[in-house]
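I have a structure I would like to understand better, so I am pasting it below and will then ask my questions one at a time.
Apart from one protein chain that is not included, each protein chain of the complex appears where it belongs.
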Amino acid sequence: MSKAPLLDVSGLTIAFPGGTPVADFGFRVAAGETVAVVGESGSGKSLTALAIMRLLPRTARIATGTVRFQGRDLFALPEPEMRKVRGREIAMIFQEPMTSLNPVLTVGKQIAEVLRLHEGLSAESARKRAIELLDLVRVADPHRRVDDFPHRLSGGMRQRVMIAMAVACTPKLLIADEPTTALDVTIQAQVLDLLESLRRDLGMALMLITHDLGIVGQWADRVVVMYAGRGAEEAEAAALLGDPLHPYTRGLLAASPRLDASLHYTAGTLREIPGSISSAIGEPGCPFVPRCPLAQPSCRTAPPPLMPVRPGRLLACPPVAATLEPIDAAAVGR
Amino acid sequence: MPLLSVVDLHTHFRTPEGELRAVDGVSLTVDKGESVGLVGESGCGKSTLGKAVLRLVQPTSGSVGFDGEEVSRLPADALGPFRRRAQMIFQDPFSSLNPRHTIERILTAPLYVHGIGDRAERKRRVPRMIEQGGLPLSSLSRYPHEFSGGQRQRIGIARALILGPELVVCDEPVSALDLSIQAQILNLLVEMKREYGLSYLFISHDLSVIRYFANRVLVMYLGRIVESAAGADLWARPLHPYTRALIQAIPDPARRRQAAPIGGDIASPLDIPKGCRFHPRCPIATSICTKVDPALVRHGDGHEAACHHAGQLTRPPEA
Partner (left out) sequence: MTTTTTTEVIASSSGSWRAVRAFFRNPAAVLATAFLVFVTIVALTAPLIYPEDPLSMVARPFLWPGQNPKFLLGSDSLGRDVAAGLVWGSRISLVIGIAAMALGVTIGIVVGATAGYFGGRIDDALVRLVEIFQTTPSFLMLVVLVAIAEPRVESITVGIALVTWPTIARLVRAEFRSLREKDFVTAARGLGYGHLRIIFIEILPNALPPIIVTSSVIVASAILMESALSFMGLGDPNRISWGSMIGASRETLRTAWYLTAIPGIAIVLTVLALNMIGDALNDALNPRLSGER
């Protein structure tokens, strides 16, 4: 946390004609770090990623907030400058590798295109580099695969190709939006393993968007929990899973069946979080209030901000924060 | 006698690329009141198996016995009684409900088609079912698109249960839902099981969900059952290297930044490897595995595995 952040998102509010799916959201990513952004669908985590890349749909508007990348305000960059940032300094991979690849071009051509655009390589050297990249992302037999069309590849292979394109210009930050949600569990393990070794070898930072707390625990350094467009809790991954503070995070951990827990349906029911995320629409206070077991009248007045509660730990829940030992604000450093 | 007993079931499809062996010789039983978990990755044929059991896909060969009666060869117009007793819950709560029908119509139609009750009786039964599914009565006059994913899945469950079935095949019933909703639906399924004494064939790719929900677990790989055991036994003592890999592949903070348990891709059911179908990805495969297709063999009480080196953690020395 003491390092100057590579990425600093603060006060981000994204407005659509129908509402504000992201409101006053912020977090930082340090160089080389893996930060997980966790939330369920509708939490605004993917929109946040698109806002960082300035790839939001046209109907969306950034109402407030800044995104600083290596000190530069990305929202203030002219579009041609931003185009140089995309792909070269910040790259992104998506959940569905089938629709993200162009079906009528070979994977080699698609990787080479990135290299020719950003690095100005010749066709021949771009192809050579494309084969190296396929090898780097552990595609077996890259000399043959380079001429394959996307539909010939399995889901896992396609995601590897997407990763090869993303890391082609050795970006400083890779945003992975649910990169393994469409994949099988054994393939998911391979892809996450690959992302981790690329992060280490290329010195990238990784912003990992996921809904899976197991992935967070296994792969992330730090984690930001989002709920209905706002930050709920931020902590080191181990601290969050070991001692969740926000009622939503607690509820999620209690509600998920886990392989290491011995709970069986014959012995008892799962703890539920009642209701659904859509209850947050139009809530003037904390978005989690309609589902929260600890809700108090004061929670309904205004959405609580993320406040430091322990070193390296932020929480947006005043009732829980009040039960914790007060901390020395100077020691937190934020 | 088991409620459902499947013997050597095959379901093959003819495709332009050749014969696709989705289900390739599966035998299983589901006892009355039992919840059997069927776990495997995409393309392993688990979904086709579920549909073949319910005669939603015509099996190529093999037998499906339901309460002592062979149903795999029944003519379509004689399936009525079986349809009432065996139902399905689908994965995708968005495509499994007819978008043009109100919830009332969706729930009334099965009763009407099977001639259950008169108008008044149906008018009583439908609201009772929707309330048991955990939805307000006002839902009845609405259309599916007015509901969230979790609520739609409740409607799907109500539709499956309105005929009073004994066996319910659940095909990934929670995998399209958000984590905070999954527990609600799993709890509802448990409640319905208690209420009606249902038997479940519970299909999922998610071992943690299976662990919670199943009495007995079948692990499927490329059209075959490769391991079968009581739940607790399977988690404690997985015998097949694939089961072990599946368990180890689940993201877990305890395995912080550990490498993936197995490499390679799932082979295509169009081109099933010779010998043991898992051998190209198997960390302990030997030469016998490339030649001989292992049968499902008993290894202790109720625990079966189809592996030449069942229970071994490292590659045995070649003879």
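The chains carry the letters A and B, assigned in the order they are written, with residues numbered from 1 in each.
Note that in this section a contact is a pair of C-beta atoms (placed from the backbone, for glycine too) under 8 Å apart; a residue touches a chain by one contact, two chains touch by 3 or more.
From a predicted model like this one, the values you see are computed outputs, not experimental measurements.
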Hidden partner chain, touching residue among B:Gly43, B:Pro110, B:Gly133 or B:Pro269: B:Pro110
Among B:Ser35, B:Ser96, B:Asn187 or B:Ser228, residue touching the chain not depicted: B:Ser96
Absent-chain interface as seen on chain B, which is shown: 51, 54, 56, 79-80, 83-84, 87-88, 90-92, 95-101, 109-110, 113-114, 142-143, 145-146, 156, 159, 163
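Here, only the chains that are shown with their structure count from here on.
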Approximate Å spacing (C-alpha centroids) for the pair chain A, chain B: 31
Complex interface listing, chain A residues touching chain B: 40-41, 138, 154-157, 184-190, 192-193, 196, 211-219, 237-238, 241, 251-252, 255-260, 263-266, 269-274, 276-278
Chain A-touching residues of chain B, taken from the complex the two chains share: 35, 41-42, 148, 150-151, 178-184, 186-187, 190-191, 193, 205-209, 211-213, 215, 231, 235, 245-263, 265-266
